[in-house]
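Some chains have been omitted; the remaining ones sit where they do in the full complex.
Letters A and B name the chains as they come in the text, with residue numbers starting at 1 for each one.
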Amino acid sequence: MRLLFLGDIVGRSGREAVVSLLPRLRQEMALDFVVINGENAAGGFGITAAICDELYDAGADAITLGNHAWDQREALAHVEREDRLIRPRNFPPGTPGRGNGLYEAKNGARVLVINAMGRVFMDAMDDPFASVDEALSDCPLGDVADAALVDFHGEATSEKMAMGHFCDGRASLVVGTHSHIPTADAQILPGGTAYQTDAGMCGDYDSVIGMEKDEPLNRFITKMPRGRFTPALGPATVCGVFVETGAGGLAERVEPLRLGGRLKPARPA
Amino acid sequence: MRLLFLGDIVGRSGREAVVSLLPRLRQEMALDFVVINGENAAGGFGITAAICDELYDAGADAITLGNHAWDQREALAHVEREDRLIRPRNFPPGTPGRGNGLYEAKNGARVLVINAMGRVFMDAMDDPFASVDEALSDCPLGDVADAALVDFHGEATSEKMAMGHFCDGRASLVVGTHSHIPTADAQILPGGTAYQTDAGMCGDYDSVIGMEKDEPLNRFITKMPRGRFTPALGPATVCGVFVETGAGGLAERVEPLRLGGRLKPARPA
């Protein structure tokens, strides 16, 4: 199977780049399944039902979230109705929506998608390791699921690498999100799970993690707010990770994808 | 000028890889100046005088540090004697050693090297923006310095990007360290400064940020210590950033470098 994961879409610039590129990518790369992190798609803060639809239309099979999941109030209702929209699994029991889903890809294969949030330098959620373990155990790779993808939304590289090893042999891909910067450490771990510490954002990299740079700079320098944070509007780089799975759903190949904007392009052959 | 920066050396594996590769790299890449972050060179924690010498012999012109600067007690004395060893500049006034240095490269050019530490999700140091500003102003690029390199040792990608823009037009390169994972966002910012959020470590990437993975995993899962953290001993990937400067010391080209070990190789032509 050929899977593509795209990192946090930041604002209009990121959305437009994904919507314009993804249809062609799906075809040219012969993608079977596409997952996108959409936690910053709506003006940098959260996501709306309309944006979800736009992304499904462009070729997304599932959308994951993160700490910005609830920035747009309508997401709370939408996440209940729309089973392709996944919020971090380690919110407390009773949280609206779901933290994982088993989907049928266009080729008929079953793809497990899990979203979880890190706790180092972030808000204290339920244990992400226990939570991901449960989801993977409920739906074993190579048995119930033909592919399994974990979007681990976290800050600390240590926690993200630990999650990669924790899932090694049980997931097709563990990919980090939230830092908004793609890492150059794509690898297949010893047990067969593809791993990249962060997918990077789909957004304008002439910015501070996707936001227009004046206000973040102002705050770092003066320690006082002057205005709001708004997404940078220059051309976005679409950032993600491509994985090809083999027998048993483990990874045979992992490649970064970076297209458009300011970053050096990387496109899996 | 042709400059190479290598990220945090982690333990023996990282040291051996750097020492065996660097002499050849210096020659083949026609490097004029090499800076290495050595904060984890001694068993993962700090640096010793002997390791510094080993790195100078291998081709390092200056060594930078970070939050692990003082893990080995002898570093406090050594940083006073050895002017090629630089600790973060934004330690309080009175801290032993120096936070920047102006060095003469083999080709006679003057290279300013600055080390500073971020404060987001890290210990509260003096203001890194004010500190770097002072060092850059004291020694203007294109005037006093022919090249200027800032090693910004930080956790948060936002603070690191902000530092990049803050120095844009006044430094040849702003490169992050500390996360131990190379980022894939090398770019030349609008003002001419090369930037990469993190250089990545020189260490074994089958690990948790360079440390043998069992104990970090144990702590994330059980929240209890079982043993010590020790560097992973598998083959290291040497990670860094190559910059070529032009007129006025600004960047004309920036390329990631990754050699050996598990990560996909990247070698500037």
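Brief remarks on what is shown
Assume a contact is a pair of C-beta atoms (placed from the backbone, for glycine too) under 8 Å apart; a residue touches a chain by one contact, two chains touch by 3 or more.
Fair warning: this is a prediction, and the values are worked out from it, not measured in the lab.
Here 2 identical chains are displayed in place, and the whole complex they belong to in this file is assembled from 4 copies in total.
As a convention for this text, only the chains that are shown with their structure count from here on.
A rotation of 180 degrees, rounded to a multiple of 5, brings the CA atoms of chain A into register with those of chain B. Centres computed as Cα averages put chain A at a distance of 29 Å from chain B.
On the side of chain A, the complex with chain B involves touching residues 121, 129-130, 155-159, 161-162, 165-166, 179-187, 189-190, 197-198, 200, 205-209, 213, 216-217, 220-221, 256, 258, 262-264, 266.
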